[in-house]
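So the structure is just underneath, and the comments pick up after that.
Heads up, one of the protein chains got dropped from this complex, but the rest are sitting where they should.
Chains here go by letter, A, B and C, matching the order in which they are written, and residues are numbered from 1 within each.
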Amino acid sequence: MSDMLIAQSPKDLPDLDYVLSRSGLELMQDIVAGKIPGPPIGATLGFRPILAEEGKVVFEGTPEFKVLNPLGTVHGGWYGTILDSCMACAVQTKLKKGQIYTTLEYKINIIRPIPTGTTVHAIGKVHHAGRSTGIADGEIVGVEDGKLYATGSTTCIVMQGPKG
Amino acid sequence: MSDMLIAQSPKDLPDLDYVLSRSGLELMQDIVAGKIPGPPIGATLGFRPILAEEGKVVFEGTPEFKVLNPLGTVHGGWYGTILDSCMACAVQTKLKKGQIYTTLEYKINIIRPIPTGTTVHAIGKVHHAGRSTGIADGEIVGVEDGKLYATGSTTCIVMQGPKG
Amino acid sequence: MSDMLIAQSPKDLPDLDYVLSRSGLELMQDIVAGKIPGPPIGATLGFRPILAEEGKVVFEGTPEFKVLNPLGTVHGGWYGTILDSCMACAVQTKLKKGQIYTTLEYKINIIRPIPTGTTVHAIGKVHHAGRSTGIADGEIVGVEDGKLYATGSTTCIVMQGPKG
Partner (left out) sequence: MSDMLIAQSPKDLPDLDYVLSRSGLELMQDIVAGKIPGPPIGATLGFRPILAEEGKVVFEGTPEFKVLNPLGTVHGGWYGTILDSCMACAVQTKLKKGQIYTTLEYKINIIRPIPTGTTVHAIGKVHHAGRSTGIADGEIVGVEDGKLYATGSTTCIVMQGPKG
């Protein structure tokens, strides 16, 4: 993960002008390639995007001690956060320059516990991206064991940005 | 938040013997009172439980820079993690000694963005807790502005623990 | 249920001009009052709206033999359909003249089986209704026993109608 920058303060995040000057796919590829810093949440929770193509985004992550719940297992919120990331970013890859979006809802099913320290891929795929909505599914799969750990679905709203 | 301990390593988390010796409500109240350390995820994401009574748990949290997404807003995963926490813990308050549980699924609706630095309460309430399942709802409300930021629902499975 | 008309063919349904000439609340109250025919789905599945006020709609229904699944219990789709109805219609009560809407997603939790022939109320309440989205929750409660049978949540998209 040496190539990806992480934003250290608000000024490191891309400004709205930059965001609106790029298509959603270009913006994702900028982050994967390390051209612009990755978001703080990824560094905080231990995941980052490793692939972005039209309609599909893959995050790689490894849950460590700092994301455990009181019972010593990976918190359900970790599954939800990496799934929300890959699903929303999959929608993002379909946005044209000038469009913005945000997550309206997501749901996840947890199938089995991810052992602490296990590296997984969260794979988001778009089912629909129109002028006003985007819908995507996602799944968490173990990189070594190939097991399916969780699935998810999301609805995003797509809007014309302020300068669009 | 000075009274709550945070687990620094796996050995600080309650062991299974201790967990099974307490009812679910007692265990939550132990954490709120600082008798046992709070989980790492809360320290990582900036929230902790402040109230636990039968069928209801309240978490207080403040999203800071470290939980932002690439667009500089609070990541959808933060909403989901604090909601999952309050909803699952509300189910936990209905568990008898010897019972354990885990989250099968949760869904959240994000209603409006939480401004960075805003303190919110995530309030989880049980709708049903039986021998094999628990169902709860949750909402995120601003402490100062009283605004409803998000809602959620969850299904947990309840099981007899290994010594039950 | 003698006062409510049921549409018998497509020409009995309100046309778009009529729909756009009424606020969402007025349109719901027209149906409750029997001024315009109720939709076919309600007659098919055995439910109808009995109350519509701003932000809240109540449907009353009784699942009969024709909605059973192969195991002889009320099909999960019956819970979802009456919940979708009350939740979406609750969003509708917040729409201004000229606005239209549709359901993007809904989720339901089934808490306990509804015995065949039991009359229930499905109560939908709006959490948010803005220019572009509406979010509502719902619950199914037994009229006689007061039991909570199911809960739900939904996201609707709100749009300006063609003449708006």
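The rule is short, and it goes like this: a contact is a pair of C-beta atoms (placed from the backbone, for glycine too) under 8 Å apart; a residue touches a chain by one contact, two chains touch by 3 or more.
As the structure is a computational prediction, the values presented were derived from the model and not from experiment.
Between the chain not shown and the residues A:Leu25, A:Ala122 or A:Ile135, the one that touches is A:Ile135. Of the listed positions A:Ile50, A:Leu71 or A:Ile111, the one in contact with the omitted chain in the full complex is A:Ile111. Residues 104-105, 107, 132-133, 135, 153, 155, 157, 159 of subunit B touch the missing chain (whole complex, contact as defined above).
Looking at subunit C, the residues touching the absent chain are 7, 9-10, 13-14, 19, 27, 31, 38-41, 43-45, 65-73, 75-78, 80-82, 84-85, 88, 100, 102-110, 113.
Against the chain not displayed here, subunit A makes contact via residues 107, 109, 111-112, 127-128, 135, 137, 148, 151, 153, 155.
Please note the rule applied: only the chains that are shown with their structure count from here on.
Under the stated contact rule, the graph of chain-to-chain touches is complete, every pair of chains being in contact.
In terms of their C-alpha centroids, the spacing between subunit A and subunit B amounts to 23 Å.
Note: centroid distance subunit A to subunit C, computed from Cα atoms, is 34 Å. Residue positions of subunit B touching 2 or more other chains, listed in rising order: 107, 109.
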